[in-house]
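Apart from one protein chain that is not included, each protein chain of the complex appears where it belongs.
This part shows chain A:
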Amino acid sequence: MRTYIKAVKIINPASTWHNQTIDMLLDEGQIIDVNPSGKVDADLIIEAKQLYASPSWVDMRVFSGEPGEEYREDFESLAKVLEAGGFGAALLMPNTNPTIQNKADIKTILSHNKSHVCQFLPSAAITINCDGENLNEMLDVFQAGAQAFTDGAQPLWNSDILVKSLQYLQKFDGLLINFPQDHKLALFGQMNEGKTSTGLGLKGIPHLAEEIVIQRDLELLQYAGGKLHFSCISSAKSVQMIKDAKAKGLRVTCDVNIHHLILDDEYLESFDTNYKVLPPLRTQKDIKALIDGVNEGVIDAIVSAHQPYDQDHKKMEFDLAEFGIMGAQIVLPLYHKFLSDQIDLETFLACIESNPRKILKMKQSKIEKGVAPDFTLFSLDEKWVFNAENNLSKSDNSPFLNTDFSAKVLAVFNNRTQYLDSKFTHS
């Protein structure tokens, strides 16, 4: 299919077209022309106000329901969510049933990729069933294609296991991802510990539960060597500690859940379980430090931490409801509505594109004539409402359902195939 994209501004520092507004012609799996002259014949013309393109995005933290809990999210629905969210790749956490931890599991996930725009990158458990105690066969799953090693939603609480994993993974320069939370300090906790939790009578999870693990892990990283990535940091002090560690030359990176850049713990005043998430939503002071962390390059990536749960896991008493917010479909709209005056577009895109690619050792994509198209096309002036009809997830645990947005992903080109917004497929 011959596709003509008109007046699109390229955000891709590695491209010769960076920051320029161009016309692009795609055909037969290639960008065949840039700024073509004369009349252009095309099967599809894509035109939109404030149209941008950047190499396709990468979400570093996504939870699938499949295998085991397909009613929450299966591979098909997850792929649709991610594609509509602009993602050409996503790192899947291993916390499924069964846990993603052997060659067959990895191959099953990878086999899904053949026909899809969004490529699932499997991460494999560090410990068997993410129990935190028994090392998984990491060399074997690496050979099968595991992109990173993590116990996902489970923090690695055992210092000895963390040291050994960091050492073991160095054979192939493997990436270890830890979700930093001290189990005992967070035990029975429901939300951030502070004035709001006190007023609600809910047991709090102190900032300390995260900070103490980051402090410990950085010491262990210095001792063991290797590469460590912290997932979903939420506290101002964590940003500072990681900044200091980077300055010392440690190979440490980190990401933040986009919701933690926008929402604070006061949203829990009404006991709405859609705001119940781990780490818990913190305070305005933390939000400011996290945004500064993104702008200063301390925080490398922004993730959706897409964690889908249906009503049966959320519409209930607060302490019984599951932790998690889904959100991979609305990362750009959230950024545009709530963060675009504090984080510039290029920085935001680096956090969902070039930085994750670097951390996960993926190839860096370029938008150039003659290469296979691998980019996300989005408009920053496209009004829409995220609602039950256009939510592509099987779940609906988002506090942003029925929110109006004015930014939208319009297409993703990758893997010789494409996702197109319904306005192009219906016309």
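Keep this in mind: a residue touches a chain if its C-beta (ideal position, glycine included) is under 8 Å from a C-beta of that chain, and two chains touch if they have at least 3 such contacts; residues count from 1.
Just so we're on the same page, contacts and distances are computed from a predicted model.
This figure omits one chain of the complex; the name its UniProt record holds, of "Lipid II isoglutaminyl synthase (glutamine-hydrolyzing) subunit MurT", "NADH-quinone oxidoreductase subunit K", "Aspartate carbamoyltransferase" or "TRAP transporter large permease protein", is "Aspartate carbamoyltransferase". The hidden chain makes contact, of the residues A:29, A:68, A:98 or A:199, with A:199. Summary of contacts with the chain left out: across A:107, A:315, A:383 or A:416, the touching residue is A:315.
Although one chain is not displayed, its contacts with chain A can still be listed: residues 187-188, 190, 193-195, 197-204, 206, 270-271, 315-320.
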